[in-house]
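Every protein chain but one is kept in place in this view of the complex.
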Amino acid sequence: METSKSSKFNQIATTLGHTFEGEIKIGGNYVSAIQNDKEIYISGQIPRVGNTVVVTGRVGSEVTLAEAQMAAKICVMRALALLAQTLGSLDRVKRILRMNVYVQSAENFTQQSEVADGASEVLYAILGEAGVHTRTSVGVYQLPKNAAVELDLIAIAD
Amino acid sequence: METSKSSKFNQIATTLGHTFEGEIKIGGNYVSAIQNDKEIYISGQIPRVGNTVVVTGRVGSEVTLAEAQMAAKICVMRALALLAQTLGSLDRVKRILRMNVYVQSAENFTQQSEVADGASEVLYAILGEAGVHTRTSVGVYQLPKNAAVELDLIAIAD
Partner (left out) sequence: METSKSSKFNQIATTLGHTFEGEIKIGGNYVSAIQNDKEIYISGQIPRVGNTVVVTGRVGSEVTLAEAQMAAKICVMRALALLAQTLGSLDRVKRILRMNVYVQSAENFTQQSEVADGASEVLYAILGEAGVHTRTSVGVYQLPKNAAVELDLIAIAD
């Protein structure tokens, strides 16, 4: 039976036009997620769908605020997919403890918080109170593969 | 009775010309502080006093090193105010485990560590040995609301 949280996840995935299914793999001598006792660390996620980074460029010049918010949503959906995979179910997420959001910014673009709001909204929409987190948002000069946004998470399991 | 640590906090607040009183609120689906067992995560703080960001611009061109150090002090005082609010008293801070400092930098400005020293000094002045922390300081391209400095913390409670 589909739980309420996985149902909301799937609804948002449909809205974004992606499934976020399958095992998310990354290269190198590192992994996407580590569970240490009750804490789960999620590696930095970029708005990648399959092998394609779907939102690239500098936010504030090449990328609009709305596009960057969508990028942030895709990043956080990837993080949630990894959490579900690690814990077996999103129902086991007790709390999102921290989210760090990095926005590849144009000079003079200062709405990094508004970009991050896209991801924060998804966390709350899917996880409810468990999704209310602490957050740090900064504007960086470059991101891997020219991604517009990158974010990472620390979550607490029940 | 005012404790020694809250007294030192108030002295530095007076020096900076602000009270850091009242509940610090931020918008969106996130919060300023989360306590998870003994760990307290504090969201990224910018040098905001009331509704105004008091130190804006790029450090090394529009903002001097001294101004940036003052910005870092205001940020860390906000973080300490949140810790005091979360724990009831700064006396319950056992250790500052990590501080991340982000400096909105001009090209070729390489004194991010010296900017962060402003915040580190305040932590030690108020908390003593409990304020001695690990630290990472980087120079970013842009910060929310054109803030000169942003920092976040992880603290351990007794």
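To keep things simple, chains are lettered A and B as they appear, and every chain counts its residues starting from 1.
Assume contacts are C-beta pairs under 8 Å (C-beta built on N, C-alpha and C of every residue); 3 or more make two chains touch, one makes a residue touch a chain.
As the structure is a prediction and not an experimental result, all values here were calculated from the model.
Trainee: Looking at A:Thr3, A:Thr19, A:Ser89 or A:Gln142, which makes contact with the chain not pictured?
Mentor: Candidates A:Thr3, A:Thr19, A:Ser89 or A:Gln142; residue touching the omitted chain: A:Gln142.
Trainee: Mind pulling the chain A residues that touch the left-out chain?
Mentor: With respect to the unshown chain, the touching residues of chain A are 28-34, 36, 39, 41-44, 100, 102, 104, 140-146, 150, 152.
Trainee: Just the residue numbers, please: which parts of chain B touch the chain that's not shown?
Mentor: 95, 97-99, 103, 105-113, 116-117, 120-121, 123-124, 131-141, 156
Keep in mind that, in the parts below, only the chains that are shown with their structure count from here on.
Trainee: Through what angle, between 0 and 180°, must chain A be rotated so its C-alpha atoms fit those of chain B, rounded to a multiple of 5?
Mentor: That rotation is 120 degrees, given to the nearest 5.
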